[in-house]
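All protein chains but one are shown in place.
Showing chain A:
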Amino acid sequence: MSATLTIERLTIGLPEGADRPFAVENVSFDIDKGQILCVVGESGSGKSMTANALMGLLPQGVEVKSGRAMFEARDVLRLPEVEKQALRGAQIAMIFQEPMTALNPLMRIGDQISEVFAAHGLYTQSERRKRALDLVREVGLPDPEKIIRAYPFQLSGGQRQRAMIAMALALEPKLLIADEPTTALDVTTQAQILKLILDLRKKRGMAVMFITHDFGVVAEIADQVIVMREGKVVERGDAASVLDNPQHDYTKRLLDAIPTGKLPEARELSDTPALEIKNLRKTFRTGGGLFKPVREVHAVDDVSLTVSRGEVLGLVGESGSGKSTLGRTAVRLVTPDGGHVMVGGVDLAALTEEELRRQRNKVQMVFQDPYASLNPRQRIMSALTDGPINRGVPKEKAQAKAKELLEIVGLGPDAAMRYPHEFSGGQRQRIGIARALAMEPELIIADEAVSALDVSIQAQVLDLLRDLRERLSLSILFITHDLRVAAQLCDRIAVMQKGKLVEIGRVDEIFLSPKQEYTRQLLAAVPGADWAQTEEVPA
């Protein structure tokens, strides 16, 4: 089969002062007609830069130094801008990670799709509309007539991504570049989008360059795989051989770092509860005016659960399931409408603001975004000691304790005098954990604490949490959307859907014999589920 796209020795230079001279160095690969090539790598590996170079979307200061990208016997990197423009959309199309920001918020979906035709001067107005409708139907959006009149904000994340795909497919491109198209989506939606891409590939025979950081996704859809690290290709091959028999150390490390769903051994749990949540309810009301009815969302709807001392309870659900609200209610960042949050015999839900401030230390939180959760203008030391000093711990003692904690989380005491921007995402997350520990809490709530991290960093932070659980017999409520991560760390898992607790049980019960239909759906949607399972057998 002839290659749709051939990239030869592509080198992209970064501006002076960047952490390395080249974003992409000497990268060569082919994509054949009808083939899906997955480009895998962690953030900063240059995988998106490669795609942007093909589309002529490189940021200022970054430029192609050498190499060719042959597409239909032409070098797309050297084409004049006018021809590049004609090529984009028509021959090579791209879909992005964040469908909300990739779509124009003020334009109806149908118009956005028609605009692709208009930009290339094709068809009449009514013809464009008809074709837009066909495309909307083809990507499986429900109620096409209505969807093409809808604005992006009226669609869900998955629907928006489908609309993006419809736009990309409008002119029947020969090559589709997908840059992390499912990363921002829930697992079940991700599974649907992946299936859609597979179907379209089969039906239209287009080549797909699929950029991802998730080996689960690779196992699901890839024919060929290249693994990139710091701008270089470290491994390439067909999907099966790379996944089952990786050659390069880096690939092995990445694969090892993936939460595979190997189940940890069940541990004995103590009977004393660290956290008891009873009939918790929280309803959000938005809108409501003279002529508009109030919109009510039951974020947490009569949920009861217990976390024993020394236990890690995983709280799993898709976005909007109320898991984060539950976590924020448990630390009383959100005040519940009803129910009790019992920690060490005190009902946090019933305290007044002033009493609460004195009891705050009992439950602490580790946040999702390591970049937003530390004050950029505050030294680490004062971030770690503010709370304890406020509680009346003498300053010297608090500082000694902070240094000790930094040691425990693997950073070393000299980190204390530095500012957050000097640390990487993974290191910041460690600081966040140290900050929570500094308050000597009875329970830590980790809200998507590893979701924003690369897999290898994610594995390190999970190791740290596991280690802390053993050493300090910590109780953790671990909130995540990723079942594979939950399986690695947790003793029990609770599944939430639409504000209700669907199922709760030991990890092996949930994974091997789920009782509820929804849990089964979630498990089936985990990308690379089959592949992970086969790997588990010899283990």
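Rule of thumb we're sticking to: a residue touches a chain if its C-beta (ideal position, glycine included) is under 8 Å from a C-beta of that chain, and two chains touch if they have at least 3 such contacts; residues count from 1.
Here is the rule we use: contacts and distances are computed from a predicted model.
*Asks:* For the chain not present in this complex, what protein name does its UniProt entry give, out of "Holin-like protein", "Thioredoxin domain-containing protein", "YeeE/YedE family protein" or "ABC transporter permease"?
*Replies:* The chain we cannot see is, by its UniProt record, "ABC transporter permease".
*Asks:* Using the definition of touch stated at the top, determine which of A:Ile197, A:Ala239, A:Leu374 or A:Leu437 touches the missing chain.
*Replies:* The single option touching the absent chain is A:Leu374.
*Asks:* For the full complex, which residue in A:Pro21, A:Pro59 or A:Pro394 touches the chain that was left out?
*Replies:* Per the contact definition at the top, the residue touching the missing chain is A:Pro59.
*Asks:* Looking at A:Glu8, A:Asp32, A:Asp347 or A:Asp386, which residue reaches the missing chain?
*Replies:* A:Asp386
*Asks:* Counting contacts across the full complex, list the positions on chain A that touch the omitted chain.
*Replies:* Those residues of chain A that touch the unshown chain are 15-17, 59-61, 331, 333, 357-358, 360-361, 363-365, 367-369, 372-378, 383, 386-387, 390-391, 432, 435, 439.
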